[in-house]
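Every protein chain but one is kept in place in this view of the complex.
To keep things simple, chains are lettered A, B and C as they appear, and every chain counts its residues starting from 1.
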């Protein structure tokens, strides 16, 4: 029954400005992904599949698409009488209004919310990673190793380690040091930004951090180093499997191309760990007499009258007669007009590529369309 | 089918500071009322009973109790796949974060939300009035009189008219002038702060008002006078029945005392227009061998071992042996200790009046307890 | 807040499509790649603003309960109104289930009496379309009808073999009657077995029928009493596909491969809602070749598909060929298998290289769970 003592807090307030027009009018966790999903679906589905039914989502930047997407939480079975999913935006108190000033500050401002659930543990999650993870295993590990804090880590190639926050551990996975982007990494275990805290301990540190005017109120930069330097027991939980931060247009495109490998590690077809999303009530997709699809992923509602190759077609996108779509991603309700040719492009939702237009090149990824409201 | 073309927007962001400790830690619409309800339940139930199923609630000040109360909207049957109830707090965009600067600004910032529903009419409501109203009748009136704007009005005694926003009308209920708290009122029709707008018209005026740096971005002070002076057709819809703004401790107490009249106009027992609220799952109330209750309203979960007279006992409040509660209101989970005596007092939720304590007087209303978090 | 109560009657005889209804009512026969037949009627009602729907069921409850659950997918999980399933009553002292749907109606009389709307829309689940019921209700009220029979006007009906035996509406001596289409008329009004009635009239017919004890079926009870009431017809102008036989089922399925027809059926007056299955997008391998087909999510397509409908979570192996066929969910078509004119039910396994050939006039139905190796 220890999972009922857990509250998950998903940080979903960031813009993710490196995603450019994809996040001009919507928060990064609400960006479409994989033909059918939005990025936050992975974290939310992980919660639901892990039996964690008390979930707070911290929002701040352009939340309308996110709010509309999550609704009452039905797709994740999180429309609950007690617990369930709750959106937590910034608010005003008698002292005035405060925007969330950092990841730790966002949690600090919602201490009352967490206290309502009176949890043993708080699970801090990020709403913008693509992965499947059974949080129960991490929490059991935390419980069994009698940790105060557990940080989920993943092995990264040594040559890339200096781009990550690296956790230096002893043999028994006890963390003794946190190195943010070390020039000469001692280790290749990168933090995934997933933390389990004993709530009483975290609450105390959040209050102290709030008073500290020199703090940036960030988990990685402030809370974790402080707790570590105070000598609390911090464990590294090793995760292996697919995990991707789709923070740039390049990594976003790459993560899509990963899905075209039928043996990709994300295993979307696994019936035992489904990824849930809002049902848009559109019919199956249609491929016409002249349509042609090769090595591609097509979602419901699509119509293909042209050629689609090594591409991802999201909900109800359309490829008209004679059009060619290659190495590209069409977001929901995008249309590629007759005879248009796309190469290595991402077409934003509801955008229509004009007839005969030729876009994109081998060399870089082309974003097509003004901006994405993201509301369907 | 015209009601499906309506979106209701409930303004629920204000603190209501004249309610003192009742609203120190919670927004006014979430303040407990009538033994069982919160103030916003009346407006929300009016929407549900009027068949208006697309409702936005604009929040800003201390929304936790309100969020927890509304949840997914089940009590009002507003947990819908499309539409339903949605909480709309301030948010950040690429231009930075903005708090709602006035009632009109709050709607302006949520134009995208309203556009999602593509309504014909927008119904602007206030979340802090106690009344029962069939909005269908007002919307039909608006539709039939071909109005651009309809304002709901109530007749107030002439001697009080100068405390209200007064609408001066011609014989056919066409409004030709708006007088904010006139020294010499020409009329006794006070605005109830309930408006029906043609959405296209309102959207245009909200955009213009947003650009106007001299505006206070308020419906009563800015939008209504501007629309009026531009010569649009504005109708007064006459409402008769119970209507009370419980904005001060005195009016809050008086509205409670009104409920003790079995023939009061609010008619809470009317099966045809129920007021819905969150179900707290507590058993019926219990009156002991020595308990005595006179001319009072008791909610579920209460226990009475002492004397209760002309009072309202909210959910699970307790009056211990020998205690006397007179002309008072106990908020949820309040306890009056053995032998304590209360007169004309309001005991905040979860507060315990100590054994033998004597509080309150005939002369004024006494608020007992530090502040009310309001979360149950 | 429509003033119309939906009543969907699943108690009618359904044995003329037996291959697909052994373990499920006609209402839950899969259709169009991801739907069940009843989704269309339910969604049409919801999209017409009907917020209170009664479902008369007689047997085979499990498949229906599975599909509908608490009704969330149709937004019918409501405190007041919403979806209400009406079961037959089984008193311990009566161990006979009578024939027909009237006994179910009888054991739910208190429910019908408590209907708060002034009019009811009585339908079945096996007429597929995307219908707005609002204009029909408006006409019903404007004309002051007791009963409005919804019809489709058929021209050149003498050549339509598929409409033989179906209900047609005729007006003789000023009063309407409903009979069987024997193929003798070229122009006629097909009844689509949908009636808008005053609630009071519906209740009166139900009470009379129970008191007299002659009819076992609601439909016959209504037809027998048409002359007692002010009756009119309302002609539905959109396309309706009746599903009364395997042949009709097969033809209707292939009809929706026409993009124009699909556009009408899936979007005309609102979307068609169904139970969410949470399958990912469909993956097409490099060797796949799909033409003129409707493919649902969750599939892996490695072979050839032509003029077919593939439901969710189907795997079509390398070199397999599926033509002119309908394949239900969770079925495996192994490599080099070859299917033509087949209807393959759920959870079927077709082994490598197997060849199954039906005929367009009589598609080959492979029953649920079959394993052909």
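Everything below uses one rule, namely that contacts are C-beta pairs under 8 Å (C-beta built on N, C-alpha and C of every residue); 3 or more make two chains touch, one makes a residue touch a chain.
Everything numeric in this text was worked out from a predicted model, so none of it was measured.
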Contact set of the excluded chain (shown chains only): A, B, C
Among B:67, B:152, B:169 or B:277, the residue in touch with the chain that has been omitted: B:277
Touching residue (missing chain; options C:9, C:108 or C:181): C:108
Residue among B:35, B:102, B:127 or B:306 touching the omitted chain: B:35
For chain A, residues in touch with the removed chain: 1, 3-4, 51, 74, 77, 79-82
Contact set of chain C toward the excluded chain (per top definition): 15, 58-62, 65, 69-72, 77, 79, 82, 84-85, 87-92, 95-98, 107-108, 110-111, 276
Touch residues of chain B, complete complex, unshown partner: 34-36, 74-75, 260, 262, 268-269, 274-277, 279, 281-300, 303, 312-313
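Please note the rule applied: only the chains that are shown with their structure count from here on.
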Most widely separated chain from chain C, with each centre as the mean of CA atoms: B
Innermost chain by mean C-alpha position: A
CA centroid of chain B to CA centroid of chain C, Å: 46
For chain C, residues that touch 2 or more chains besides their own: 72-73
Sequence positions of chain A contacting 2 or more other chains: 74
